[in-house]
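Only one protein chain is missing from this complex, and each of the others stays in its spot.
Chain IDs A and B follow the sequence of writing; residue 1 opens each chain.
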């Protein structure tokens, strides 16, 4: 094969994603050298705990790298040629023909390589292909098969089992995300095998805090059952949540996570909350306004419980999930149709921060997909309330330009020490090292610029880079 | 005349608007070289079709360069010394003395040259003065007359007729904006003279979709008359719109354009829509809320028709037109008093995108004046729905810094292939080459930085630059 655009070599430049200007780059490079080898602290993400508990091999390149990655799927779908089913995503009701040949799925991804130019997926995937699989050619229709074979061969090796990858990726700690009713059996089993401090559960109770969940009563009862509490009313519902939070903590968990639509934390009078709970629990109708009010109330209750049990409270609002109801009905959640919208924080978080923002046992990490609020709302809040940390750029904005903007807009008011440090939040396991590497490069570039502009000394910049990479996420997610 | 600040030479540096840093600039220059000579595809704008149909000479420098350019007018008005009438804009009722001497108007512009520092008008006007008219001195009170004479002499040459300028400016295609009731006679005449694929009409039905238009019934009837449909009710109203869209398509049109206040696309039940139409059509009162609801309903209907006839649907919301009602009453629309405001898209576009976002025959190009929504809403939407393209920065944000921010905030989530490429949207004909040249330089700079930061290879950057300049606008505006 001669070298054409489609078969050009794929290489990683050692200075990639560092600033171009010749004064800043050497400083950034010097800072990056000090952090590139630090262990990965990955306290929030969506890798299934079963992968580690069972430690089974990954089936094939498509199931490993394409099908579970909604960043990849959405971009290919947007090009109009392939549907989700063509990319291996099964329909919930089996109504469409789903492509099952992994090689065909992989080819469709490689054909669309051009569409990823300028996106973080391109950056992460290049990193994965080169450093994990030793690929040396640009993905394209022409090179798809050869790349497929090389990845498939690597996957088949014993070193590619999930637990071995933890070592290979230098992941010191990884948090999973688990439902409120989780039995935690996998975490228990892993703990018995010495992984108790390395693979941690995270308590994610969204379905039992939202009264419009169609299986609300079922999920509440399941949560109670897991916790050993018979739920019959609002009081026992709170008991079940409290008890199950403690079970997560006993299993090594240090945090909870809350994906509410908005950031509202306004509590209701207890009687009102109890009445709303009873209505939904017994299958009576609740209005959309009541659903929102109860969700806000329960976010406040979660903060109250956190001030008691010391679990760190993560808040991730502002996404319209399943924007295309047709596609969501066909393929299910998390397939690329989640779209952010503007969310207010200053007033929404006020009840929680007024009540617990100075509580020595409370810690909340607040995330956003709306970059506007960094300088206007979240940095000013994190810059005064001791209990609050500002989370790293998340999801769509976990990308080179957006991470730079985050540093530029949040740091001046929040400082560095009121941040969570880097958090990857991915379900694409093999992308974790790439994501952390990119974040480290962007941080080195920003700090390098502060040094080049004589706004920070080099020793301080290196110390701060280590904070952002390693110390701050450890501190931010430490149970209190 | 000796050289004073007011009479310094006016020159264009070949590297203008390219990044300053010495690593990125040569790469950007290399990319720019590959696109600077490409033909101009100008699919959306406000140059009157009569100029081409009649091919009459332009009257004078003031009428060519000052009076029709609301960017220019507003900046001079803001300085407080001259009113719009002083700058040659007639009052609607003749109530004020309007300056009619073109040389005086031109002098007033030149006196205010300083006020344009740092604005895109300065950049465009310099480009026009040097490359089109060969001006060599900075505009100022001292140089105004000499410059005026030189422009006037150039305008008087046969080469300066509108059709000759199309060739001189290398404009391959230009879209005009035409009312729903347009007879399209000029386009028909131009087509007969071989301009049918070069000068295209665009269907702009805002006045017949907004029930508070004071001449609503008249405009609807005129639309019907143009289409050969007698409108008597909601059903025949839709028929007239459908028929007239097809006439535009037959006359070479590929697109429609919609300047609604907000982006809402929520359809009404047909009966409700019919009742609202009847009320307005027969002169009965409608509320502001009904006007908004009907406009949203009709935006949805336009999408439905587009999915049938394949005309590309442009949406340009978010401007409070005629912010100063006094000035608008005195001088009319489009005189610099239009002010943007925040507009929501995620929920507003949902009905349309759920219904037609995967339709193979539907294409919508969505614009904004609110930069916040690029990363939060529009890039995530364009990055998954095959039917949607994200339009180029428009109007106030069609400027060097804002175009850079657009690349930085939209690309990571939308990629390049979900964009419309550059669209100029101007009524200042002579500024078209300058606007395209500036956009090409900014794109070359952004792509150059991606190369300098090893995030893209140079061959890919050049290919993408050609996409953004030429291929993407051709593709985006292709009737389906």
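Quick note on the criterion: a residue touches a chain if its C-beta (ideal position, glycine included) is under 8 Å from a C-beta of that chain, and two chains touch if they have at least 3 such contacts.
Predicted model only: the values in this text are computed from it and were never measured.
The chain not displayed touches subunit B at residues 5, 8, 12-13, 15-22, 25, 74-75, 77-80, 114-120, 122-123, 320, 323-327, 336-342, 369-372, 396-397, 399-402, 405. Contact residues of subunit A toward the unshown chain are 21-24, 344, 346-347, 350, 353-354, 357-358, 360, 372, 375-377, 379-387, 408-409, 411-413, 415-418, 449-450, 452-457, 459-460, 463-464.
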